[in-house]
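As structure tokens, the structure follows; a few thoughts come after it.
Note that one protein chain is taken out, while the other chains of the complex remain in position.
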Amino acid sequence: MNTKKPSPYLMNAWYVAALSTEVPADTLFPRKLLDTSVLIYRKQDGTAVAMQDRCPHRFVPLHMGKLKDDQVTCPYHALRFDCEGKCTHNPHGNGHIPAAAKVRTFPLVEKYGFLWIWMGDQPADLSALADYSPLSDGHPNGVGYTYMPRDCYYELITDNVMDLSHVDHLHGEIITTRGQLSPRPPKVTDTANSVTARWEWSQTPALLIFNSFLPDPQAEARHWVEITWRAPATVQLSIGAIQGPGNLDLKDCVGQYDLHTSTPETEGSTHYFFATRRNHIVEDAEYNAAKIKGMHDAFVEEDGIVLDAVHVEMGTTDLLGLDPVLLPSDVAPVKVRRLLKKLREKEISA
Amino acid sequence: MNTKKPSPYLMNAWYVAALSTEVPADTLFPRKLLDTSVLIYRKQDGTAVAMQDRCPHRFVPLHMGKLKDDQVTCPYHALRFDCEGKCTHNPHGNGHIPAAAKVRTFPLVEKYGFLWIWMGDQPADLSALADYSPLSDGHPNGVGYTYMPRDCYYELITDNVMDLSHVDHLHGEIITTRGQLSPRPPKVTDTANSVTARWEWSQTPALLIFNSFLPDPQAEARHWVEITWRAPATVQLSIGAIQGPGNLDLKDCVGQYDLHTSTPETEGSTHYFFATRRNHIVEDAEYNAAKIKGMHDAFVEEDGIVLDAVHVEMGTTDLLGLDPVLLPSDVAPVKVRRLLKKLREKEISA
Partner (left out) sequence: MNTKKPSPYLMNAWYVAALSTEVPADTLFPRKLLDTSVLIYRKQDGTAVAMQDRCPHRFVPLHMGKLKDDQVTCPYHALRFDCEGKCTHNPHGNGHIPAAAKVRTFPLVEKYGFLWIWMGDQPADLSALADYSPLSDGHPNGVGYTYMPRDCYYELITDNVMDLSHVDHLHGEIITTRGQLSPRPPKVTDTANSVTARWEWSQTPALLIFNSFLPDPQAEARHWVEITWRAPATVQLSIGAIQGPGNLDLKDCVGQYDLHTSTPETEGSTHYFFATRRNHIVEDAEYNAAKIKGMHDAFVEEDGIVLDAVHVEMGTTDLLGLDPVLLPSDVAPVKVRRLLKKLREKEISA
């Protein structure tokens, strides 16, 4: 829809537009992002580019056209555009190209297995894209990626990841902390555009995703999980377990390094992306496939249906406006909601 | 949706939330009523209770949770609520229960085979629930109940029952009055919150639902039907036929005692409930099942499709605002529309 009201989203920021693997060569890939139709494709050298998925002539979605020599031809009257959005061919009349015949392009960066897009009016700020290189560094069988289209507002997904106190209640045996996590309020810290929460605890046996990789699977182990949200909607989560001496980090522990990131499609739907790299049996392709499938299914079938129901029941995207009861475990997600709102207000008034 | 405008419904009144049989033991039963998500369940002693179907923490529908020991546990972070809506357990942090952690409950009364709910802010007024004990008194094979979800505004259903002049035209042979009812304007009386209409006529043969229980099935019989609407949306209908001397009532006639009651789900959908008790072959289970199925099918396939089409064609819930042509047979339904509107306006201004 062509809405005149200001976007509800933080615009000058990096969002994930797609997994790298979602956009093969020779393909016009359409996706609605932040209420805008976007076209993504790869040039012959492999570089991915993004532009508005509509012809400036009569507004045909360009992904219905043809890709050739890094250029897109509109299916309706065959205006042709290069990957900078410039019209390079007009088969009509004397072939003159009107100055206005331009398609808006968007900065697109491929990093860490994702295509990141910048849709705001300010110049794209590469330094605003955090370092998630642990995802790309290491054996290819030690990392998995997945994409989940969801029918809820994206902030509900951020809330979900920023408050892990739900894991013992919503999820099954496989990641239960045996009641150890809920009673512990996390240690929460923040910066101008990030919020971090960290929990540490011991449990017996260890988290079932880790215990078979520990010296004594049935014995107690020390655990930690640390999550860092960065504006607008990316959460990096690291988690691990250890028996005996050592630090609670991924160097010493059996653990994994995850990325949860969501991009609003509209105010009622979200593109949810996830990646996970583990530091154990990193060459095992079969284990890798089963692990990403298991996590995908849990997010969709356990978190997903609850968040969709919340979205419908709330009838608004403004959680705090509904005066929810707040628990100690809400410190981190509420900080995120408030900080994101502040950043967006600052952007609008700028 | 979370609407700020005042509800269009009369709030301080009893509506049917469900048939008694719709809510078995050990079940969290969700239903949207008057634009609000409601959860109904039975305590271990069988008493049914109702509360808002949303957790005050992050607005998860509570029916997605678990019922145990008369309490409901939210599936997301496991806050637990008793049947008075009080939070009795918080597994997070030090377990302190925030004062605001309460779920709104609604008075619920089980009577006459229905669960009646009071959703207004005023104290529930038990005296406002009329006596429909003929439904519950008598042989269980002499009464039938059914539930029909409908895609029209609930007042269209009330209109339908309050103006029986349609029976010869919309319905088939089985309940035709052979043209006798339409020409007779009913006798209409009213009170502060009810409207009654009564018709009396003779026809040959009698109504086909009754004639085989009369002395001479092919001969003339005297008939009557009386309907009483009570605010907000319950209509009690009694109908009978007799040959020879006797009063036009259910004591002397072959007849039945029905209840039509509808509860708005939204402004575009309605829960329509129906019950019928007859005073003949009351122990015949097979006849009973066929009778309630026949009436259900007629309401759905004959009245239902017409009312759904009217709802779409009107494009508003305000019939009288569209300046309809009024017929003599409209006296009762129009009185009902006006009285209900007056009661609602009084409630809003109170």
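Note that the chains are named A and B in the order they appear, and that numbering of residues resets to 1 at the start of each chain.
Basically, a contact is a pair of C-beta atoms (placed from the backbone, for glycine too) under 8 Å apart; a residue touches a chain by one contact, two chains touch by 3 or more.
Owing to the predicted nature of the structure, the values given are computational and were not obtained by experimental measurement.
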Touch criterion as defined above, residue of A:M11, A:M64 or A:V109 at the omitted chain: A:M64
Hidden-chain contact residue, picked from the options B:T105, B:S165 or B:N211: B:S165
Full-complex contact with the absent chain, from B:A25, B:L326 or B:I348: B:L326
Residues of chain B (touch criterion as defined above) contacting the omitted chain: 159, 163, 165-166, 168-170, 179, 182-185, 305-306, 309-310, 313-316, 319, 322-329
On chain A, residues whose C-beta touches the chain left out of the figure: 1-3, 37, 53-54, 56-61, 64, 74-79, 90-95, 98, 100-101
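FYI, only the chains that are shown with their structure count from here on.
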Where chain A and chain B are represented by their mean Cα positions, the distance between them in whole Å: 48
